[in-house]
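Here the complex is missing one protein chain, while the rest keep their positions.
For subunit A:
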Amino acid sequence: AAMRSRAEVDATLQTAKLNPAELLPAVHCLSFGPQAGGGECCLLQLEPGLCAELEAGRSLVIRGEKDEQAVLCSKDKTYDMKIADTSNMLLFMPGCKTPEELNADPAFCNIFHSQIAGFSNNYWELRRCRPKLKKLRKLLMEDPYEGPDSQNDQNLTFSKYTTEDLLSLIQASEEEILHQLQVIDACKIEGYWRILEFDYEMKLLNHVTQLIDSESWPLSKVPLCACLEELGSLEPKEMIEHILLSYGRKYVDDAGEVYFEMNEDKICRAIAQMLLQNAVKFNLSEFEEVWQQSVPEGMKTRLDQLQGLALVDKSSRPETIFLLKVEDLPEDNQERFNSLFGIREKWTEVDITPYIKDLCAEKQTVGALLTKYARSSMLNGVKVYNSRRPIS
């Protein structure tokens, strides 16, 4: 289209009965650019902090496979994406000056021929969400590491994942993924992230606890060097160090020696899992006895060490205990509650908390979740929660 001239602009002002004296001298003649109708551009509304990240040159990534709801990830946060419709028309204008900018420079008294780059009546809205990390464990469990002697490891690499692989498959930010890898005690073997197969992990742990026992080391001061020396002939040194890191806290003393303070709760918990996974359920008192006898000398077992791992049934006679791992339950809030109420009709807050606290959003409490997804009632003077829906 022909560009408008000053004469045409002034004529329009006159027809509109606008007084040029009341207007700034500059005018923008707006037209639609060549790409305008193409739908190539879209708008993304930025949550606090994201704008600064983009301006600092950092990237945002949209992640999600065809069957997944897309999420947006910054370096350390994950956001759900949702289309928001507006009844208005939004036009995107590059190079359009604001009154401040025009006033700042008296030289701006021209005609700006501004092209509209695109337009839309909707935009993407972001809402911070929990990173979708359940898939991470699922991927790593496809091929758990069973030790150097295992035959499996020689063959296939297609079910093994590098950091890059995980970044492209998991709907979470890089920092959230790396943090979760640490939480689940994954380790890097030959460039691939691996989870240890449980029996192998217990085998390694057993080597260490037996050595601690035979050397009479205090549980808070287990020397790395000696462990590697004594156990290095039995297992790869990286694996020995890995098990110490998984079940202990690393520190360096004044002399520069590396020690581990063993995590009593975590060790007791692992041994409980080893015992519980062998049957559907156990007589509670029998289990507690065997469990205490199975843990290393000097460690004390307590039922609260098993939160999110096992559930006690106080209504059965005798009381029983069975394995119920929170990581085996659904990730979606409603599905998680459905699953829990399917296992047990009524829950006390104390019992259900370990199985729902990972669902809490940034500032959400367990109480808020219960209010939303459950209904409360009193049972024998105790407050219990059950499903909002009728159980079929």
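Basically, a residue touches a chain if its C-beta (ideal position, glycine included) is under 8 Å from a C-beta of that chain, and two chains touch if they have at least 3 such contacts; residues count from 1.
Rule of thumb we're sticking to: contacts and distances are computed from a predicted model.
The complex includes a chain that is not drawn, and of the options "CTF8 protein", "Potassium voltage-gated channel subfamily D member 3 isoform X1", "6-phosphofructo-2-kinase/fructose-2,6-biphosphatase 1" or "GINS subunit domain-containing protein" the UniProt name matching it is "CTF8 protein". One of A:Cys42, A:Met141 or A:Val382 touches the chain omitted from the figure, and that residue is A:Cys42.
Contact with the chain that does not appear here is found for just one residue of A:Pro94, A:Gly191 or A:Gly367, A:Pro94. Although one chain is not shown, part of subunit A still touches it, namely residues 1, 4, 7-9, 11-18, 22-24, 26-48, 50-51, 54-55, 57-64, 66-71, 81, 83, 86-96, 98-100, 102-103, 114, 116-119, 121, 123-124, 168.
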